[in-house]
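First comes the structure, then the notes that go with it.
Every protein chain but one is kept in place in this view of the complex.
Letters are used for the chains, namely A and B, taken in the order the chains are written, and counting of residues starts over at 1 for each.
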Amino acid sequence: MEELKTELKEKIIEALNLEDMSVEDINDTDMLFEEGLGLDSIDALELIIILDKDYGIKLTDSKDGKKIFQSIETMAQYITEHRTK
Amino acid sequence: MKEKVAITGMGIVSAIGMNAEENFLSLKDNKHGISKIAHIETTLKDKILVGEIKKSNQELESLLNLPSKNNFSRSSMLGAIAAKEAVQSAGISTDGNTSIGFINSTTVGGMDMIEKYYRDFLDQEELQHYIEVHDAGSNTDLIAEHLGIQGFVTTISTACSSAANAIMLGAKMIQSGRLDQVIVGGMDGLCKFTINGFNTLMILSDTYNQPFDDQRKGLNLGEGAAYLVLESEASYQKRNKKPLAYLKGYANANDAFHQTASSEQGDGAYLAMKSAFEVAGMKPEAIDYVNVHGTATPNNDLSEGRAMIKLFDQKVPDFSSTKPFTGHTLAAAASVEAVYSIFALRENLIFPSLNFQNKMEEFDLTPQQELKEKEISAVLSNSFGFGGNCSSLIFVK
Partner (left out) sequence: MERCYINGMGCISVQNTFEGNFLEHPIVYSDTNIIYAVKPNYKAFIPPAAIRRMSSGVKNSIVASALAIEQAQVNELDGIITGTGMGCIQDSEKFLEKMIDFNEEYLTPTSFIQSTHNTVSGQIALKLKCNAYNFTYVNTGGSFPSALLDGLMQIKNEGKNNILIGGIDEIADYTFKLYQTIGHIKKDNEESYHILESRSEGCVGGEGSTFFVLSNEKQDQTYAEVLDAHLVNKLKKEQLEGFINNFLQRNNMNISDVDAVVLGNNGDVNFDTYYDEAERLFKSNSDLLYYKHLFGEFMTAPSIAVWIASNVLKEGKAPSVLYKNNEKGSDSIKTVLIYNQYRGKDHSLTLLKNV
């Protein structure tokens, strides 16, 4: 799980071009959206592609992302339970 | 309040017809043009429905009598067909005409040809003539050349409100005395770039689009082109031409909320409509029918609905979205719907909003679901696009 969390942080920094951030700057329970990391709805769509491409999880409704992408913690949890690759 | 601008000609191609008459009959007879993709190779073929024009590029080329080596994109062929019809219906000649203006709009430009040949261009010389029509303006130029226009020519690209803005600029060019006649409108052919782009935004429906329905799943992309001929009073009177209708109000405003999404309360939409009424010197209650933007995305319909409720102070007039017929034709949408608004004025008919089943839970708005006959003297038409770009037009008899 810890490994997956670090992996997710790296992927998010790369996919969302968070140039000034490093893995250490993101805590597992930090809110990813709004006041937390400040991500927005476009970023959510980017995260949906990460789920699909790297973990074989397909979301068809962008609203489903809301719960899953609350924090690194919730993301890692969901991926562990649903991953197909 | 400004001098109203006459509309003396119109032309259109869309998924429901290759000219104005065909479009009108389809609207009247509830014949929509939404289907699976036939003319584009894409992996999304079986996943989405589109409003495609049922003609191949070769068929469009022969309709226009183009030489075998030409560099028309699909968009510019659709544009040329519709523009020609507009000019004919206005009864004017464009060949060598230096006083008529042409204001086009597009989001796609020559992208369909670029995406098709992108990796082959460098080593296949016979394809390279398509490189120079990548940019939007070069596509406008092909049409201008085809029609023989030599004068004021420009192109606007403001996403899905593009053609409304072309119409607006045309009106201003006439009102400021810079032009007497101007062809205005927009064009966009379907291409892989746009289909995939909208797909990444997860706003494409896998079924028939349902504007203002509680269960709406998103839009169907469409393709098409439509143009109006705008003319000053002095000009149409001199040649004894009877206008089809008048453009009385117009406005553009920015939502300044998000790059792609509309604000929850539809601030930009409200402002655009409100300012259009100011330009027209009219009150909202004078409107008999609203041709809404109504893309059937969850976001658009909610904010547009709220903006209308605010603008009309709860008393929203009859309204419908014609996108279930044509799909969302992007840059062309506002001119396609301008033509439909003129049909509504001419025939005293409101065209139905197809596929509607249940009211949205957020408000009490039901679009017109069947063809309705009633006296129509003023129509409001909305078009909103990415970048917060909101435009409204008011047409009168």
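The rule is short, and it goes like this: contacts are C-beta pairs under 8 Å (C-beta built on N, C-alpha and C of every residue); 3 or more make two chains touch, one makes a residue touch a chain.
Computed from a predicted structure; not experimentally measured.
J.: List the shown chains that the missing chain touches in the full complex.
T.: So, spelled out: the chain left out of view touches A, B.
J.: Among B:8, B:75, B:89 or B:107, which residue is in contact with the omitted chain in the full complex?
T.: B:107
J.: Where does chain B touch the missing chain, residue by residue?
T.: 42-44, 98, 102, 106-107, 109, 111, 114-115, 118-119, 121-122, 128-129, 131-132, 134-138, 140-141, 144-145, 149-159, 165, 169, 172, 175-176, 178, 192-193, 196-197, 199-201, 251-260, 267-268, 271, 385-389
J.: Could you list which residues of chain A touch the chain missing from the display?
T.: 15-20, 38, 42, 45-46, 49, 52-53
Criterion: only the chains that are shown with their structure count from here on.
J.: Going by the contact rule set out above, which residues of chain A touch chain B in the complex?
T.: Residues 40-42, 45, 48-49, 61-62.
J.: Any idea which chain B residues touch chain A in the complex?
T.: Residues 200-202, 258-261.
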